[in-house]
Every structure is written in structure tokens, then in C-alpha cells.
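Every protein chain of the complex appears in place save one, which is left out.
And then subunit A:
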Amino acid sequence: MSSPVPPPPYKVVLLGDSSVGKTSLVTRFTTSRFNQHTANTIGAAFITKEHSVDDRKVHFEIWDTAGQERYRSLTPMYYRNARVALVCFDMDNVEESLNTAKYWIDQLAVNGGTDSSVPIRIKLVGNKRDLLQTHEDTRRQEEQEAIEGFCSENDLEQLWETSAKDGHGVNELFDGIVKDIEEDFFTEYYQRAEDARGRSDSLGQLGFILNRREANNNCC
């Protein structure tokens, strides 16, 4: 009866314009690989991965959503119980993809807090950083200013620069998510698990129960 308690589930949702590299970012994080010809996502994909930073360990549940406008009606389900939203844009196509990023930030402000007790934390991710080297200095300057302006307008403290292609910043991004989690989240989770250990005969089911609870909350 000493089976270890599974790490707590932690929901993350990726949002952003189509073709900014959301799927590639997740693939890079989960498999350390990159495919130039990643197909467009239809609807969404749900990917899980355990990830530890120092002595903390979480079970990431990642919603990789389709960027296409025609799938937008589905998205509320994906961010409903998410704790972190990675709002992604394309550093090689700043103007257009930041516009869509703005759309998502507004959506999250309207819907994010309503039916979930935990506020959703927004991280702005600029992907395709590797393509910046092709930009001339003046263009880079302008884009830099646009991004900084965008961050201050939307109260975003930090820009996370990533490249799914060469891997730059990807692990740091997800490490950062784990580091940002309040200590209370872990103590509460393991306290509940400890309580359950007393009541439950089959501890193997615990992760199942905990996950199930989250799942149930999702279908209202």
C-alpha cells in the first residue's frame, strides 16, 4: 500500500492565430522533436506529460487548440478549467498574429474568470524566434516596440520568446509555469491525497478520482 501519489494535474491551454506554431511548440516540449511540415490542427488535441522542476512535479494536461477562426466556438471548453493560457504569436508575422492574441486575451478576460474559481494566468509567447535573424535592424526595432506596447497595454509582465524549431526557450517556458505555481496548490493536493489514503482502499484509483473530478467540472 505504498504506491506513490501521482503528481497533481495541471491544465494549460494554447491559444493563438493559426500557423503561429502552437502544435510545434507542444511537440517540441513533449518529444523534443520538430517537424517542418506539421499539419493544421483540426479542433484540438489533448496531450499529457509529466514534468518536474526541482522537487516539484506536475502532470501537464495541455490543450493544443486550432487557430482557425472556424473552430472558435469550441474554445471555451478548452480554457474553462485551465490554470495557464499560453497566448502565442508569430515573431515573423507580428502585426497580424498579435491582433489575434489580443482577441484571445479579451476573450479570457470576459470568460476566463466566470465559472472557475481559479483565475487563469496568461503568458504571452512569441514563437519562431529563429526567424528573427532574417529581419533587418529597423524592422526588428519596430516589432520590438510593438510587442512592448502590447505587453504594457495588456498588463503582461513578460514576453516568452521561443523557437519550436531549435528548441530555444521551450523548456524554460514550461519550467516557468511550474515555478509560478503557489506552494499552496501542492500542499493542498497532497493533503487531500493523504486524507484519501486513509479512506480509500485502492490507492491506484486515486489519480483516476482526482482527474475525474476535474473532468466532471468540465461538463456543466
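We adopt the following convention: a contact is a pair of C-beta atoms (placed from the backbone, for glycine too) under 8 Å apart; a residue touches a chain by one contact, two chains touch by 3 or more; residues count from 1.
By definition in this document, contacts and distances are computed from a predicted model.
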Undepicted complex member, UniProt protein name, chosen from "WD repeat containing, antisense to TP73", "Radial spoke head protein 9 homolog", "Vacuolar fusion protein MON1" or "Cell cycle checkpoint protein RAD17": "Vacuolar fusion protein MON1"
Selected from A:V5, A:A45 or A:L131 as touching the chain missing from the view: A:A45
Selected residue (touches chain absent from view) among A:T27, A:S97, A:N127 or A:S163: A:T27
Of A:N35, A:N99, A:Q141 or A:Q191, the residue in touch with the unshown chain: A:N35
Absent chain, residues of subunit A that touch it: 18-19, 26-27, 30-31, 33, 35, 37-48, 64, 68-71, 73-74, 77, 192, 195-196, 199-200, 205, 209, 212-216, 218-219
